[in-house]
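The structure under discussion appears below in the form of structure tokens.
Shown here: the complex without one of its protein chains, the others still in place.
We just call them A, B and C in the order they show up, numbering each chain from 1.
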Amino acid sequence: MKPAIQRIAISTGGGDAPGLNAVIRAVVLAAAQRGWECYGIREGFNGILQPERYPVDGVFPLPPAMVRGIGHLGGTILGTTNHGNPLRYAMRMSDGSTQEINRSGEIVTHLKLMGIDSLVCIGGDGTLTIAHALHQQGLRVIGVPKTIDNDLDKTFTTFGFDTAVSFATECVDRLHSTAESHQRIMVVEVMGRYAGWIALHAGIASNSHAILIPEIAYDLKQVAAKIMERDAAGRHYSIVMVAEGALAANGGHALQEDASAGYVERLGGIGEQVAHELQQLTGKEARAVVLGHLLRGGSPTAFDRLSAMRFGAAAVRALDEGESGIMVALAFPNVNYVALEEVAGRMKGVPLDGDTLQTGRDIGICFGD
Amino acid sequence: MKPAIQRIAISTGGGDAPGLNAVIRAVVLAAAQRGWECYGIREGFNGILQPERYPVDGVFPLPPAMVRGIGHLGGTILGTTNHGNPLRYAMRMSDGSTQEINRSGEIVTHLKLMGIDSLVCIGGDGTLTIAHALHQQGLRVIGVPKTIDNDLDKTFTTFGFDTAVSFATECVDRLHSTAESHQRIMVVEVMGRYAGWIALHAGIASNSHAILIPEIAYDLKQVAAKIMERDAAGRHYSIVMVAEGALAANGGHALQEDASAGYVERLGGIGEQVAHELQQLTGKEARAVVLGHLLRGGSPTAFDRLSAMRFGAAAVRALDEGESGIMVALAFPNVNYVALEEVAGRMKGVPLDGDTLQTGRDIGICFGD
Amino acid sequence: MKPAIQRIAISTGGGDAPGLNAVIRAVVLAAAQRGWECYGIREGFNGILQPERYPVDGVFPLPPAMVRGIGHLGGTILGTTNHGNPLRYAMRMSDGSTQEINRSGEIVTHLKLMGIDSLVCIGGDGTLTIAHALHQQGLRVIGVPKTIDNDLDKTFTTFGFDTAVSFATECVDRLHSTAESHQRIMVVEVMGRYAGWIALHAGIASNSHAILIPEIAYDLKQVAAKIMERDAAGRHYSIVMVAEGALAANGGHALQEDASAGYVERLGGIGEQVAHELQQLTGKEARAVVLGHLLRGGSPTAFDRLSAMRFGAAAVRALDEGESGIMVALAFPNVNYVALEEVAGRMKGVPLDGDTLQTGRDIGICFGD
Partner (left out) sequence: MKPAIQRIAISTGGGDAPGLNAVIRAVVLAAAQRGWECYGIREGFNGILQPERYPVDGVFPLPPAMVRGIGHLGGTILGTTNHGNPLRYAMRMSDGSTQEINRSGEIVTHLKLMGIDSLVCIGGDGTLTIAHALHQQGLRVIGVPKTIDNDLDKTFTTFGFDTAVSFATECVDRLHSTAESHQRIMVVEVMGRYAGWIALHAGIASNSHAILIPEIAYDLKQVAAKIMERDAAGRHYSIVMVAEGALAANGGHALQEDASAGYVERLGGIGEQVAHELQQLTGKEARAVVLGHLLRGGSPTAFDRLSAMRFGAAAVRALDEGESGIMVALAFPNVNYVALEEVAGRMKGVPLDGDTLQTGRDIGICFGD
């Protein structure tokens, strides 16, 4: 039986991702079409759990007028936060100690007191776990997947990833001529702690010469050999794309072994390390460029805006159909629903037998193996 | 049994599309990895069929060095042409008349004489029909789908479409503030003679207020009502996205009926017509912007570059596996093969029950029905 | 003696231009630094002259919080309007007739009643004339030049122009490969009714092959000759950039003379006409692309944002120094002040002896003369 919904709330959790505002816009407009009222919760669930910070408007009305013209803007008008997981909320006790407390019940109660019994919860693995817990406590909850890294399972892709790949590709476009004219190795570090999607897609799209991803243990000697082979053929520069979670085949880095104790700390992230080692292995000048922070923000691409709006509209449609405890997902060409319990804690890495990786190998990109 | 391939050729047919060079680059590099030589045919099949134009290098070697750094460039290094379908080639006879002759046999003979027995054929519906004919005559042929409009069947999408949608979206982003400050109706005409994919995707991504596509017969009175409803709510401007193939519900346009004979000719394309009629129906100033030519060119987006390279690499892989008479296609998350005879003459329109169209309706976009 | 300013107002007049919001932001922040309050007038002077439309907030407070994050947005948060020149305001009389009345006095009175005695007036030639009139009536007024076309005299350039040139250039970048692969003449019409700045700058930057501007009477036979010369050299396409105000040497167009009466009307703007005639003169396919509306909007380039903010800050500085009746102007590398009476009614065309035009000639661009 279809629920008699009147008021729904929206929450965005975790880090920034291009497309959040487009999801919010679509949820608000699709809800308005059905005559429902929409409310926004500030900064994940801080708007409810931190009354000292938001005494008045921690949960505030979101009429259609408030989402005018926000679809192409980066960020989120709700704010996000990485702190304060409601399921393990760090609270200071009267004896001065700190305890982790499950405060999810307060969220359900607070929303119900406001006459809100449905929630659209936009976020990554952590947020979707919270969404599942809230659903289990009787709140109607629809999850919307959010991950720049594209590592959420059960959805083909999600908003933000295409924007990150596009900008990383544009950045490497810019580096080609400089690397070539300075005859350098440029190591480009991109996001991807557990999965190499951004590095793989942007690496191929940007004509990088080597790509290092967490899914394939790499040996820098292979990369160095590729670079020297190019050098011998008169191409005195190379671009190496590295996911931040890329892992060396020997469990560490060649040079660390004989380096002085402070070595690892002294160098920054993996990009710096790989650049340093390739310089030693090849005798060529190498530099690292770390794109990390640049890939999270900015105006979403058209692809991401559309994906975000399809998710937002589908979330409202799911509520209208009586669904709860599910995540909307992209199963090209359509959007479908996946149970939240099937999603939480699952990670989607680059498939080693997929044609995208094979494309990279076919066109001569070195993966360090 | 795997074929003993040594030399392959590449042809690009039909109009321009961002990503053609990326396909060529991937084919050349993937072929080189297998030790095969690659040749390019100039301007579709002109390089073979017009020896008077290309006496020497109508079919020319494509070593890897020739595809360096072309992956992000628009256009095609082979050239394209819209003239001279080999299956119905218009030839001037000795008696002065013109006859259509099937010259596909000459192509097969010419290539075989050069020791080339495999062909990668990149193009749209027409080109893929030619590819099928060549396959039937004993040439090993792999088709690669090319259509800006996204209207080829049996592949989820193809390169060029994302670039077109992205640029159309960026253009409308620019028009919003001008339309608003001038309190105008802006009608934006995009490509899409038979299918409304670009208009639908770019229309939603760019926050257009009405979208007219060939798949939905429209009544401009509905659009005018939507515009006046916005006006009454204090939003004195509207953006109307129109596919060039959009068709009015009454089989024509309201004003044409009582217009003088010259009317239709006097107005330009559908964009101009819709603008003119909306101005009459609403009393508001309306202007048309025709994006057509701008959407075909330019540097491909990262998404399109990747799709293009996946297609190119897959085409070579297919040849290596002994395939012929098939088209590589995107079946997310993988590339698969589809028989060319299943593709030719099939058109893929926007599904009326798809969630993308539903997303448009859910967020209040008017489709004129 | 320095004036004791406490409250200032801002008005934006005329059409849209990228950078308006950046000017407003700079004025508000620079005023706040001095402890002044800022007010915005809605839609030129409609906020004052149309009380029936804005009974309450026609002139509204602009605290710094209201200009947060608007610097990179197109449009203007104040709104603009092309109607209702206060110096010749069309009013309906009691006898049903319409008379033009000078309502500038009402503006001065209204602002003074609100305790506002200084005004920053952002606009083009028309707006600056109004600004001068208000200054003469005792209001302290600083003008900020606004023109996409770059045709305002006494300032080297102004915001919006660089954005227009940049986007026109990007559009032609996109057209090159399509024009080449289709072997077409592409005629690109850009803004510039009285001056050819956009056409000249974008035409050179985008490698156009011919440029037609109002400052140089053109003969299309010269352009056709250039196109055929390229054709003979194996370059079967050409890009022709045309300012909307370009004028044929013979005071009209070759083909109009023998065309049927309806000809001129049937064709659209100058772009269509030039394309049509070049097609007849060369026998090559020609198409027109009209960029007009696309060049007014969008996010301003970094150059335009900086110019806009320099203007905004300089306007406040000028008020602080006791100036009135002047326009801030760019006199590289500095901003200076110019008397408003020297500006009004003056137009700045492309100098025929300037090195930019000479650059075009030196690299072989045809100007039709």
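Methods note: a contact is a pair of C-beta atoms (placed from the backbone, for glycine too) under 8 Å apart; a residue touches a chain by one contact, two chains touch by 3 or more.
Because the structure is a prediction, the values reported are computed rather than measured.
Within the whole complex, touches from the chain that is not shown fall on A, C.
Among the residues C:Ile107, C:Leu295 or C:Val316, only C:Val316 touches the chain that is left out of the figure. Interface note: of A:Cys171, A:Ala225, A:Leu247 or A:Ala339, the residue touching the hidden chain in the full complex is A:Cys171.
Among C:Ala30, C:Leu175 or C:Ile211, only C:Ala30 touches the chain left out of the display.
Where chain A meets the chain that is not shown, the touching residues are 15-16, 73-76, 79-82, 167, 171, 173-178, 180-183, 186, 262, 265-266, 268, 272, 287, 289-290, 292-294, 296-298.
Those residues of chain C that touch the chain absent from the view are 25-26, 29-30, 32-33, 68-69, 71-72, 156, 162, 165-166, 168-170, 173, 176, 201-202, 204-207, 235, 301-303, 305-306, 309-310, 312-314, 316-317, 332-335, 351, 354-356, 358-359, 362-364.
Just so it is clear, only the chains that are shown with their structure count from here on.
For the remaining chains after leaving out chain B, touch-based grouping gives A | C.
For the copy pair chain A and chain C, the superposing rotation over Cα atoms measures out at 180 degrees to the nearest 5.
Shared residue numbers account for over half of those found at the interface formed by chain B and chain C, and the copies are therefore classed as meeting with the same residues. Distance from chain A peaks, on a Cα-centroid basis, for C. Centre-to-centre separation between chain A and chain C, using Cα means, comes to 41 Å. Multi-chain contact residues of chain B (touching two or more other chains): 173, 176.
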